[in-house]
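The complex appears here minus one protein chain, its other protein chains still in place.
Residue numbering begins at 1 within each chain, and the chains themselves are lettered A, B and C in the order written.
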Amino acid sequence: MDKQLISRGTSRTPLPRFMLWILPWVAMLGIGLYAIFLCLSKGLNQTNMDNRFSFGLWIYLDLTVIALGAGAFFTGFLLYILKRKELKAVINSAVTIGFICYSGAVAVLAVDVGQPLRAWFTFWHPNVHSMLAEVTFCITCYLIVLIIEYIPVVLKNRRIKNVPSMLVFEFELHKLMVVLAAVGTFLSFFHQGSLGGLYGVLVGRPFAFRPALGIWPTTFFLFIISAAAVGPSFILLTTWLTSKISRKQLVKPEVLQDLGKISGSILIFYIILKTVDTIFWINSVHALGFSPAGFFRIQEFGTWILFLEIVVLGLVPAILLLSNRVRQNTTLLVLSATLACAGIVLNRYVMTIQTLALPTLPFDQFLSYSPSWQEVATFLAVIAYGMLVYSFSFRYLTLFPQEREIQSV
Amino acid sequence: MLSLVFAYAWSTGNIIFLGAFFTIVAIIVATLVTTTLRTLRALRANAAEAIRWKSDFHDMPSSSRTCRHVFTGEFERRVCNNEFNCNGCEQHALLLAQQNAAAMPVNAQMNPGFALPLDRLYSRGHTWTKQNTDGTYVIGVDDFAARLIGTPSAIDLPAIGTRLSINGSAWNFKKGETSVRMLSPLEGEVVETSDGAQGWYLRVQPLSADVKTGHLLRGAEVGPWIQREFDRLQNYLADPKIGLTLPDGGMPVRDFTAEFPEKDWDAIYSTLLLEP
Amino acid sequence: METNHTSPRYGMVIDVDRCTGCGNCMVACAVENNVPPADPKATERTGTTWMRVSKLENGLPFPENRSVYLPVSCQQCDHHTPCVSVCPQNAVEYDTESGIVAQIPVRCFGCRYCVTACPYHARYYNWWDPVWPEGMEKTLNPDVSTRMRGVVEKCNFCHGRLQAARAKAAAEGRRTIADAEYVPACGESCPTHAIHFGNLSDPNSDVSMLSKDKRAFRLLEELGTEPKVYFLSEQDWVHAIVKNKISTELKGHGNG
Partner (left out) sequence: MQFVGGSALGLLFTPIPWKVLNDSAIWTQNWPWIPAPLTGEFTSFGTTCTLCQSACGMRARSVGKQPVSLSGIPGHPFNNGSLCTAGILAHHLRYHPSRLRQPIKFLPGTGYGTPLSSTTVVDEISRCLNGNRGPVVILDGRPGRTASALFGQLGEAHPAVRYIPMSAPAFDVLHTMSDAPLGPLGYDIDGARLLVNFGAPLFDAWGTPSRASKVMDTRASKTQTVIHVEALCSRSASRSDQWIAARPGSEALLALSLACVMIEEKLYSAAAARTIGDFGEFSDYIRTFSPEAVSGASGVRPETIRTTARAFASQSPALAIVGNDASYETCAAVMALNILAGTVGHTGGVARRNAIPDAAVFPSSGVRAVSLHDVPDHSICTLIIDESLSGCTLSDALLEKKLVPKDATIISLSPFVTSRPYCTQYVVPSTVMFETMSDVPGPIDAAVSSLAVSAAVLQAPDGMMDAVQFAQMLGRALGSTTASGTTEELVKQRVAAIHASKRGTVFAPSTGVSTALQQCASADELWSALAEGGCWMDDAARGDNAPAAMTLMNAFRAAQISLPQSHNVDQLFVVPFAETTIYNGTPVSPLLSKVSQESGLRLSLRQAYVNPATAMARSVANGETISLTTKNGSMTVQAKVDASVMPDVIFVSIAGSRESSVSAHSAHDVRLLCNVNENGSFSSTPVSLQKVTA
């Protein structure tokens, strides 16, 4: 039965070994689900969040996975709108990762809010000025889009496509994929931006606050660009990892190099803008009565963090990825992509956690926060969920169409 | 959301934001509805098999999609992107107009030893068809497919009256756990089925007088084609460590499947019999 | 958030030189607004105190160390109110009739974005369902409904009292209410009369005049949110520290 589900012409590890691989993830997911149950039944007192650190690990996770999941929309945009056909090799994987990231993020958000049953109020009483309303609307829509985009990948399963209606539906849906890609791109632009705006609009948090360009703070644009920059890198990274773990070549080397090049070119653009933004911020923060240097006076969050974010994890990978010679070398290519991803992971950390750790009032103290096991378990559950969905997708669905051709040669 | 909602105001922000949101929702819904309607229409029009071929065709590796004009030597390399629908292929029409295909001699050397009589037309899925005197067509499998599969463990034939479409499923062989779909070379209604003892499996009544057979291989194309297919097969069967060592000095055996039981026959059938 | 100067804008002026940090305002507020006692596991960072008295120190070592107490509730920002614009579902509203920033807990779904947005840390999330010792629920204020866990709440200048005062005025055929008729619980409970409350739009009101005093300052004034809570102090160091925020407080880590 298992064999009947695996795509023809691709070989997968024997079922027992696959079971062994997913077992730890299933366990991790199980513990996480228990933690989620605790949070939903007993309330968020199960977490270590508080009135001062009211956003914690989960919001950080949401911002990060959504940035990393940007590969889905950006690859779709390049493939369907800009017709970069070579990206067809990774689009299914990108869609799957996007689906995992967004569904995971929405699931965690549902736990993160105090009254999930009232979440629909956002649609009923929307405050259009709120970045979170924008995020909620766009993410909900985009998750639906991603589900619709993921459906064809599932329907292409060897067994499922034997059912005529499934096959036809997939075929017809695929014909309209360009519409969904366009909608997805539109939505992604907005919610990636809104996630940046989420903190950028916080006039009460001068560390995160940025002046508005038009109606959005600069972080709105920085988040879009950084997500677009790092999305391809993350696809590159996951493809390479999958390839390493499954010990199979899944895409032609040019595909990875292409992803790296796309990532690098946007990243350098992002780093320039981020630098300009930082300089403007340093100058504007005085006007709010704060000293920019004061924000970095705490040892844990010294200026080194700024250097690490912009130079080591920004400029360096951007330059590396733009070099042809580096891209030819898989190790260097993967390393650069890792650095780029780490840069965004750090950026989201700085925006979410550092912002809240810093004092605003004259009698405030620098705050520390460490998540409770329930928060960590929920966090890990999302990772386990992603691993499981991706593992099953990789095993039973065609994530890398080139794999078969590469195998048959 | 609505003016009925408490404290709602028709402000510019609300109109733009909610307008954009509802447009997006409408587009998503419209896409889904369109897809569903089209699906229903296609299913009602019995287009499922044709769509399956279209869908499968693009999932096949390019080595399976070699243009027939490569076999005749007109091209060094050419990959078909037209679902092997030569009838609708401009390049095909152009080439046909330029030359007389029938004039080309059969290159006997190209045939590695399969019995492929030239009195019939061959589909790329290794089925052949031949017109009976009564106007019906019989459909069978060619020697390559017969030797490839050997003796099937079961044959799943369509019911009498089933309508076949070009490159749609004709019938299925079962070989062990693997199911092999055989492609129909032409369009028509099944009027008789057979267990293959007489060399054919289906007898088909064409649906119209204008029977489309232009896409089928014939004459001089058959030899080079089958040579190419055999090369691909040998590629699969080759031991990656010691290279090509076929029994009988590279001559086809009666039952390849039985001869090389350790091979991934599911993948080989899939590639050679065009079912990705 | 246009300010309508014809309608009242309620504000508060707190004389920190008079504040002894006794905490009366905090408990009177909790009584008035049906804020439950702490869960046994609650901390300074998870407790709910619509009004919170914080200690502001001059930063000098013993025995030069001096401190004043700042009772900080919602500062009722008048412009660019940070919490109003961020709430995704309009659970925070700026009432143009009173200038009060109102939280609507029944509409709140507990995303805590407003809590993050507020620089005054004046917003409180209900980490626990409210629990009163058996029988004590009889002492709840009938004018204010209780809240369940998972929603955010904050000071609303005892909005219930404003409504009661308005209703009383309306019953007596008056269209306006006098400052003395409407005083939030914190102001009423202050034993040193450090908390002044009234209509900032009325140039002759007590608070209006005090807010223009040279002793007056507001917290994080430069953010431009126009808080309607003023503080008074004659002590220079208080002004100095409030103006020069970030340099003094980074002295230690908060617990947690």
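Convention: a residue touches a chain if its C-beta (ideal position, glycine included) is under 8 Å from a C-beta of that chain, and two chains touch if they have at least 3 such contacts.
Just so we're clear, the structure is a prediction, and the values are computed from it rather than from any experiment.
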Chain not shown, touching residues in chain C: 18, 20-24, 26-32, 34-35, 37-38, 42-44, 46-49, 52-55, 57, 59-63, 65-69, 104, 106-107, 129-130, 132-148, 185, 188-193, 252-256
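Please note the rule applied: only the chains that are shown with their structure count from here on.
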When the C-alpha atoms of chain A and chain B are each averaged to a single point, how far apart are the two points in Å? 40
How many angstrom lie between the CA centroids of chain B and chain C, rounded to a whole number? 75
At which residue positions does chain A touch at least two other chains? 124-126, 129, 133
Spell out, as numbers or ranges, the residues of chain B touching 2 or more other chains. 7
Can you tell me which positions in chain A touch chain B when the two form their complex? 3-4, 8-11, 123-126, 128-129, 133-134, 137, 141, 144-145, 148, 156, 161, 164-165, 167-173, 176, 179-180, 183, 186-187, 398, 401, 404-405, 408-409
Give the list of chain B residues in touch with chain A in this complex. 1, 5-8, 11, 13-14, 16-18, 21, 24-25, 27-28, 31-32, 34-36, 38-39, 42-43, 47-49, 51-52, 54-55, 59, 61-63, 177, 264, 266-267, 270-271, 275-276
Which positions of chain A touch chain C when the two form their complex? 43-45, 48-55, 112-116, 118-119, 121-122, 124-127, 129-133, 135-136, 198, 201-206, 287-291, 294-295, 297-298, 356, 359-369
